[in-house]
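For reference, the structure is listed below as structure tokens.
The other protein chains are all here in position, but one chain of the complex has been omitted.
Just so it is clear, A and B label the chains in written order, and each chain counts residues from 1 on its own.
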Amino acid sequence: MSESTEVDESEEVAAPDPQPEPPTRFGVPLSDSLGVSTIHPSPEEWLGVAEAARAEGFDHLTDLTAVDYLTYGAPRGLPDGINAERFEVVAHLSNVSSRERLRLRAQVPADEPTLPTLFDVWPGAEALEREVYDMFGIVFADHPDMCRILMPDDWVGHPLRKDYAVGQIPVQFKDEGMKR
Amino acid sequence: MSLTEISAERVRRRGDDSAVLRMSDAEAAEIGNDPNTPDDDQRVLLNMGPSHPSTHGVLRLMLEMEGETVLRSKPVVGYLHTGMEKQGEQLSYLQGCTNVTRMDYASPLFNELAFSLTTEKLLGIEVPERATWIRMMMCELNRMASHFLFMASNGMDLGAVGMMIYGWREREEILRFFEKVTGLRMNHNYIRPGGVAADLPDDWQLDVARLLEIIPPRLEEYDTLMTGQPIWRARLQGVGAMAPEEAIALSATGPLLRSTGVPSDLRRDEPYLAYDQVEFDVIVGTYGDCYDRYAIRLNEIRESIRIVRQILDMMPSGDYRVQDKKVTPPPRARIDESMEALIHHFKIFTEGYKVPAGEAYAAVESPRGELGVYIVSDGSSHPYRMHVRSPSFINLQSMPHLMQNGLIADGVAIISSIDPIMGEVDR
Partner (left out) sequence: MGLIGDVKENGLEGLEYNFVTGQVESLVQWARTRSMWPATFGLACCAIEMMAAGAAHYDLARYGMEVFRASPRQADLMIVAGRVSQKMSPVLRQVYDQMMEPKWVISMGVCASTGGMFNNYAIVQGVDEVVPVDVYAPGCPPGPETLMHAIFTLHEKIQTGEILQRRSDNGGGAGITIEQRDGQSAPLEIRGAR
């Protein structure tokens, strides 16, 4: 369970640089977010990184969710070389025996919101991915049952997207200016 | 490959041999009209819920049955979907606890605790020692109350209707103490970012000591009523058994994972609050069946009593909330005499305090498993995104695998032993 920083063999070796090598893990950029190791795979690397992480002992997919960064105004905390996209799928892994935790953040573009499913790596991803699909409209390719889970089957739209209205009915003494 | 590893492969199946019935309502409705269905097909699709007395609220099940045997099943959730994650984006960090406390309504304080810990992580503040210990004591009492609710509903689901009355009798005692401390029986909004809402009342030691005195003998009554009773054992032992590899692969946590023998408890593995300063045992099972899950919860009540007893002796004095002007409103007495305090109070309660941009995840061991809150802040006074990793929602995935090839009557025992709280499943 060492803090491996080796670069994946398939990745091209970067040209000699006076700057220290940016930290990586499983061949993808690694950053630290309030003490939690965070890795940033691309959608193409998503499945491979997940398999590598499981092989290294991260046997428990603790959480999987997404964030819609459409109206986000602050810096995103992404390492160099990662292009910020509208959607970000966030997974939390843990190692049940060593209690090490790892966070995966994948940038998912708005025009093609697709990621490969993690079902074959951790079957526990099934309901979580369905929830992300229901709430954000991010499709998990090859998922065994990609359908809505919380909203009714005929619901239109994905509620947790930032361009989806909260659906408030007007309330007395609370004008528009007070709403966010 | 060991037997348990083979069974772990079982949960990865995708096709008709999977335990999960992956079928939509529309497809289910089509089956009857399908001319290709053989006439001698013995399988029946059965709907159970969402308004059903043994589904713990509004859980709905689609069951594929052959006789009384469950072949495949699918939990259909969302009937209590409240949009809490979206609502959490509308509410400030101070108001956030009112929102999350209504998620897992059997153990509301844990929701508040997870939300507060995450917010404090983003704020980078340290909570005073007394607040930490108050939080710990209230949460352990809440764990007891939640497990008593489990004892009551589990007993009733299995036909031990008297347990319903006994479980509630003990729970009421704890709720009465909660009402004294927080003002409410449930949905307390007591644990807030920066500490707790109010200090403990003056004679709290007496109340807690009384609880610790009356509850242990009543647990002995439970033992007499259920633990050794042959009918109870016959209904639970060997029902809904699971291997540790399966439970881990399905992301299970809490008593469901511990019943398979995996000693996973965040209180010990990643101590939050002051759990590293108290002594307690992590209760694990052996067979991963419904009986183990019952026994784990019963003995966790005993461990909680042990923890609370230590807290009673070790409760430090000091502030019950952080003295950081940014997050803590000024005391009531100051508002009467100082204009600045009044403005400050008004600002905190209308606009809220700003939380530095970033993301954080904090998890606590709720009575149902790992309850985590993931918050993304954009530097404003409202969370940009608030996500809750609810243990009930994820543990519910194990249900089809536990139910497969069992009897429908055992299905009721299995639902009950997972102990899902639908408010938390659907959020």
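What we mean here is this: a residue touches a chain if its C-beta (ideal position, glycine included) is under 8 Å from a C-beta of that chain, and two chains touch if they have at least 3 such contacts.
Predicted model, so just to flag it, every value in this text is computed and none were measured.
Considering the whole complex, the hidden chain is in touch with A, B.
From the set B:165, B:314 or B:409, the residue in touch with the chain omitted from the display is B:165, counting the whole complex. Touching the missing chain, out of B:265, B:359 or B:426, is residue B:426. Among B:22, B:72, B:102 or B:321, only B:102 touches the chain that is left out of the view.
Of the residues in chain B, those that touch the hidden partner chain are 50-53, 57-58, 78-84, 86-87, 90, 98-99, 102, 105-106, 149, 152, 164-166, 168-169, 171-172, 175, 185-187, 422-423, 426.
The chain not shown here touches chain A at positions 150-152, 159, 164-169, 171.
Convention: only the chains that are shown with their structure count from here on.
The distance from the centre of chain A to the centre of chain B, each centre being the mean of the chain's C-alpha atoms, comes to 25 Å. Residue ranges of chain A in contact with chain B, taken from their complex: 33-34, 36, 59-63, 65, 67-68, 72-75, 77, 90, 92, 96, 99, 103, 119-120, 122-128, 131, 135, 144-145, 147-153, 159-160, 166-167, 179-180. The touching residues of chain B, counted against chain A in their complex, run 11-12, 14, 18, 20, 22, 24-26, 77-78, 81, 83, 85-87, 89-90, 121-122, 248-253, 262, 264, 269-270, 357-361, 363, 370, 372, 374, 376-379, 382, 384-385, 387, 389, 393-394, 396-397, 426-427.
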